[in-house]
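Below is one structure, written out as structure tokens; the observations come after it.
Here is chain A:
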Amino acid sequence: MILDSDAAQKADTLGSPHREDPDLLAIRDLSIEIRSGDRIVRPVSNVSLRLRRGETLGVVGESGSGKSMTGLAIMGMLPAGGIVTSGSITMDGKELIGMPESDYRAVRGNDIAMVFQDSLSALNPTRRIGDQVAEPILLHLGGSKRAARQRAEEVLALVGLPRPSEKMNDYPHQLSGGMRQRVMIAMALACEPRVVIADEPTTALDATIQAQILDLLNDLKSQLGMAMILVSHDIGVIAGHADRVAVMYSGRVAETGLTPTLFGDMRHRYTQSLLASIPTITHDKADELFSIPGSPPDLAMPQVGCPFAPRCAAATDLCHEAAPGLTLEAAGHSYSCWHPATGPSAPMRSRIATATATIAGPEATPRLSVRNLVREYPVGGSTLFGGRKTVKAVSGVSFDVAAGETFGLVGESGCGKSSLGRMIVALDRPSSGEVLLAGDSVTRMGSRELGRRRAELQMMFQDPLASLNPRMRIETILREPLDIQNIDTRGQRAIRVRHLLDQVGLPAGVMERYPHELSGGQRQRVGLARALALNPLVLVADEPVSALDVSVRSQVLNLMRRTQHELGLSSVVISHDLAVVRYLADRVGVMYLGKLVEVGTCDEVYSTPAHPYTAGLLAAVADTDPLAADRENGTAVRGDLPSAITPPSGCRFRTRCSQASELCAVVEPPLESISGTHQVACHFPLVPKQIASPTTT
Partner candidate 1 sequence: MTTFITHRALRGVVALAAASLLIAGCSSAEPAGSGPTGAVFGSLPTSAGEPKAGGVVTVAQAVGLAPNNFYPNRASSDSPFSAQQAMFKYLYAAADVGSTQSINADLSLAELPKASDEGKTFTIKMKDNYKWSDGKQVNAADVIFSIDLIKAAIAESPANYYGYVLGGFPENVVSMTATDTDTLELTLKDSTNPDFFLNNVASTLIPLPSTAWNIAAAGGEHLDSTVPANATAIYNYLSKQGREQSTFASNPLWQVVNGPFRLQNFEAATGGYTLVPNDKYTGPSPSKVEAMKFLPFTSTSAMMNQLKAGALSVGALDASFASEVTALKQQGYNSYGRPGPTQFNPVVINFKNTTNNFDKVIAQLYVRQALQHLIDQPGYIKSRGIYGGAGAPSYTIGQVGTRFAPSFGDKAPYPFDPAAAAKLLTDNGWTAGSDGSRTCTSPGTGTGNCGAGIPAGQTLSFNLLYASSPEAIANRNTAFISAAKQVGITITGEAKSLNFLYENADNNAAPAFKDQWAMADEGSFNASTYPTASSYLKTGASFNLGQYSDPRADALMTASERSSDPNALVAETTYLGENLPYLFMPNPANIAVWKSDISGPPASFANITRYGLGLLDPQLWYFQK
Partner candidate 2 sequence: MAWYVLRRLAISILVLIGITAVVYFLLYFVQGSPGRAVLGQRASPESVAAFNTEHGFDRPVLVQYFSYLGQLLSGDLGQSYKLNQSVATLLGQNAARSAMLSLAALVLALVIAIPLGIWQAVKRNTVGDHLATAASYTLYATPQFLLGLILIAIFSQAIPLFPSQASQSPSPWVIFTDPRSMTLPVITIALTSIAVFARYQRTATLEQLGQDYIKVARAKGLPERMILTRHLLRNSCQPLITLVGLSVPALLAGNLIAETVFNYSGLGLLFLNSLQREDYPVLLAYTLIGGALTVFGNFLADVALAITDPRIELSA
């Protein structure tokens, strides 16, 4: 059934829970071009979407899929060189495209408001937040400055900012990320708009905060009777909070439908592949993740056929030649695919033998041992007089990693996991404590010996573009560590480089290219290859996939898991993403404010979390898991991370813990065993402690 765009809109209307409401916002056949110089990019092509009163439309897609551009087009805020080439956007039947700028300004921030991704730059750093929130009120609603501030305070209270009257006079940098995001929501809602476009509203936030913000948005939406467009690359976010979902790919809408339909019974091959490639905390670890080959198309190239065809396993010649039209199914479910799927793909069995982690006996020397590691950074300038403040980044962390084992470190940003990672590979010296590599103290090594042993400790960084020298060819980048350590002859080094590329699944042709010529996934493969170049004993991967798009992420994750097993590496994987850690690690440590609060095997920690914090983290993730069966909010972590300069006394988590008692404020709980491999640092663990802990005998 192939329909024209009018029919598509009609189809779009059907099956909505808000069927009776008239369209609040309608986008028809929207196409956008951005010109810069001779280059023309078409970020949005023939997109049609509808939004009804009270509804949340989730728009999901990878970077470059056109989702944010669609949002900006609604706001009339296309970037320089951007024009709407065709289509229309109507709000309450009023055409927005071509509206005079002064009229548009009256709509912007008033009828339609936008919540941007939190970044420190999203709020003006030099103006007080009260003024920033009052600004649109004064602009659109008029009235006195005082009245506007009054209203601003009300809105700040509404978004749950504690002590709003005081915070009115704060500057953005004085607030935490979560608070800033609340302020941004307050700014958007100040004039009670009818449509809110939330563009990646929680992407920069930690999982515990993310859940709070999404719930807040949801509540406010119903409270104020707004409609919302929730734009995100995070399928979990969309799944948890949207009534309907539009999946975008390469500037087009691939599939639209009610949320349960879309995730439970998708038709488009892209939707299906995307969902299959996301690791979840309930994923069976024996299964290898599905990964979509290749990378999204270049939007500056004219597109022929289905844009997903080059990456689609089901693609036929037809897919490459003709763009699929819109197919309508029941309940407003529509898609553009020549060979529709029928629901989620079956789990794929891993092609590699899942070697069970070789957890060494207590008598064997662990490959890597971290003993009581402490790292404190001074803040503020050095002083001639008086003491200095320090950030307690890492406060006494100990754990062992056996040969061939992968240890995962999870925790919110600022918990000290990256500092720990840097100390392990000797990029930073601990304030106290030591790191042992196969029994030898790396910390106490002189610089000459360390230089020799450095080869055995390698690191893979989060941002592959920033960590690769932009002026070096890939071959040079990979050969450099070999040159420095003076390994092999020149000829042998070239062979080794070729082998490394092969190992990470890159063609030899990549050697001649520069980092910026590669895609994000390719660059991260180079990052891994470089880390592997010297046959390290220990590999520390700090947020190895968080900068990558979803469809590419699974490629790298699979690759990492395969190499870990093949090479018998001991790895430390650091991530804020619990699912990633679970997928890669054998054992996992949960960090909170510089301390390990729970350590155990993945199964233990994920299925029976003992620390309230771990439970809270898991709950926050479950909340946004599209496939999670039940969503419970009981164990959610409240509030913000306290300052690492003056951490709370006793148990550091007590300020956010629902079970905290006075004991927690006085006595710091030690890390104690629950079972042979499972330890927790809590006075009131969710799983009872072993009475006769082997460590205490």
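In picking the candidates, the idea was that all candidates are chains of the complex that A comes from, given by their letters.
Rule of thumb we're sticking to: a residue touches a chain if its C-beta (ideal position, glycine included) is under 8 Å from a C-beta of that chain, and two chains touch if they have at least 3 such contacts; residues count from 1.
Just so it is clear, the model here is predicted, and its values are computed rather than measured.
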item: Single touching candidate for chain A, where 1 or 2 all sit in one complex; value: 2
item: Residue ranges of chain A in contact with candidate 2 within the complex; value: 75, 77, 102, 105-110, 113-114, 116-117, 119, 121-127, 135-136, 139-140, 171, 173, 184, 187-188, 380-381, 383-386
